[in-house]
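Beneath this line is the structure, given in structure tokens, with notes to follow.
For this view, one protein chain was removed and the others were kept in their places.
Order as written gives the chain letters A, B and C; numbering starts at 1 within each chain.
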């Protein structure tokens, strides 16, 4: 398929590489073009502007935040007028997705397909894709999602639904880390090592990656270098908060994790992992 | 081994039956003796008082709450003076366990070994046992724990450590249910069915029983009959709260789940499952 | 003084009327001009555009939200290029005030002067003005503030400081209402009438208007018509939240009141008073 890809950060680069490997005719664009070198060497074309990458059948975007997405769509040489179906993989806010859906409606069409997984999963083509949009449009993307992920979940025909699921999932990661941090801190105060607590958890009904992966970070104090930095986590939780405000859904645990992200950044800097909310829990208990 | 068992509720009865099946010489006691019929028919002896059941090598107790444990230990004909090692399986408070540890110290000895698992797991001998106490004492109990559980976790030589782990685990169940309820309510408000949300969770990094079991309850609205009733959940969370107060550990998510247990009981009665905190989340969002 | 006034809602109209009464040479502007009738009849000039009202010495704005302020400043015929010192009375976000400060710096200058008080206080010239900006600029405004308020507080030379104080004050109103609602609900459940509870509070160390005014609303269930509607309250609390995020200040009570504002709007509609968060407290307790 003739496709474009916008945004070559760690995640986007890995996703684009897998699309290329799967044999697609790929044009890439990135704000700083040097990030594209490796992909061009492997056969991709480099576009000078977003709209240039949007001349194929599909153009995918994987960008840092709402502002970056707005820029490549609505900015100078943005893809709004381009013929390609826009597939947005970024973790962005519900309101922006609704706006993108409206504005693409009469033109190329729009699919939202945020992903779960960190860079290593992206490189291995093991992402989870959560897709929503018109059935025919999502169908068309199926081979692309297969090239980059291990499984695709279809959650309806309204694109923003995919973002609500993605944001809800990220919130649940933070909530699991927060709960584990509170329980481990209580356990430590009661004479139980964090490692022993984690073994009980992952040996019983909490045997899921969300506990084993983040549990290791908490047990080993591996908050640096950040796999996903606290300010990015706070940005995502702010998007959840905006959705909750718009939908009038009280989310008290969201309030807790947002406060702890603020506390973590205030006390430990912007380069700490988002699992660093455990540091806020420990500090409050005088156990840091 | 010549053992005694105090407390034949749903859990205790199943545990005692498995001990009998494993060939142990069992004496049982229960406040209302008729609960012992089936076990007696299967070969157990019935004791008229707790102390009578404490004449063997080990006496185990599986009771509803702190008051019930205090009664069989310190009450009339209690086991405090009995020769048998006391193994407490009940989910009780840290302060009481510390007192029991002190008071048994110079006598029979004391092991705390609370369990994870609901009645069906108890019947199948599939409980998880979390044990703490003097090494030699816990060693002695190993065959008994094997008869009733699928795995034993040893978390130290201080008995109360086992209770902190058990209470922390129960708290984490509530926290997982609360987070899932908040995320599902947000998702529903955003047009995503609860079932679709759960499939994404259990299909990705949340693929653990705590999410699949409780997720089904939330998706199917199976809050009655209660597997574990909300007032019992609140009782347990109050024990966590007491431990957190004693250790000076702030636990904001604990505050949230305790408030939601109160709200659930206030609005839906005492016979609702503890996962009914999801009803409090939905009601606050005007989606009940 | 030759002054302009932008925004003739309930608050702005009353403030403008007092400026006129004090003898100032007043030009007014409002999006819908008919709101200006009464003031014109009393001697004010009507401007066709914001910039036209900004040709005097000072131009004051009292508008509903960030978007409205952005429109009169940066929009078509906005006051950005006008010669008059801009005095902003609106309750707006810190980020916008910082932007306004920067953009007015080399031109007319900028003072932020949000006010405390409801429409009756505005009509009576009894507002409290919280002002921040360059000393000379704030000095110049003193007679104008005196015409509309009973007291002016100067909180520094950085305009955004005034907004932080105003937002913090509004947050504290919500926090006082929330605390009173929780205490009254507990008291009611314990057999104490809300009225009796309020009498003790205002008869002891809680004898301030924030408790007596809002306490009456809670005791008498006077949530409609709204003195200040819940969605406006939520808008303000969102501005506090944005400031807290920017400054990395955890504010757990803010999280509680924002959740209760969402719950109140979800369950009782958008026309309820912001003190209606008491309804969310009662509902959660099954006492509505």
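Simple rule for what comes next: contacts are C-beta pairs under 8 Å (C-beta built on N, C-alpha and C of every residue); 3 or more make two chains touch, one makes a residue touch a chain.
What you are looking at is a predicted structure, and each value in this text was computed from that prediction instead of being measured.
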Checklist entry - Which one touches the absent chain: C:75, C:119, C:156 or C:227? => result C:156
Checklist outcome for this item: Where B:52, B:65 or B:259 are the choices, the one touching the absent chain is B:259
Next on the checklist: Just to verify: which one of B:9, B:75, B:203 or B:250 makes contact with the chain not shown?
Outcome noted: B:250
Checklist entry - Taking the full complex into account, what residues of chain B touch the chain not shown? => result 234, 238, 241, 244-245, 248-252, 255-256, 258-260, 262-263, 265-266, 280
Next on the checklist: By the contact criterion defined above, which parts of chain C meet the unshown chain? Give residue numbers in ascending order.
Outcome noted: 94, 116, 128, 130, 151, 153, 155-156, 158, 160-161, 164-165, 167-169, 171-173, 175-176, 178-180, 182-187, 189-192, 196-197, 199-201, 203-211, 213, 240, 243-244, 247-254, 256, 259, 281, 284-287
Checklist entry - Residues of chain A in contact with the chain that isn't shown? => result 252, 259, 262-263, 266-267, 280, 283-287
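Here is the rule we go by: only the chains that are shown with their structure count from here on.
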Checklist entry - Any idea how many Å lie between the Cα centroids of chain A and chain C? => result 38
Item to check | Distance between chain centroids, defined by C-alpha means - chain B, chain C (Å) | outcome: 52
Item to check | Residues within chain B bordering two or more other chains | outcome: 252, 259, 284-287
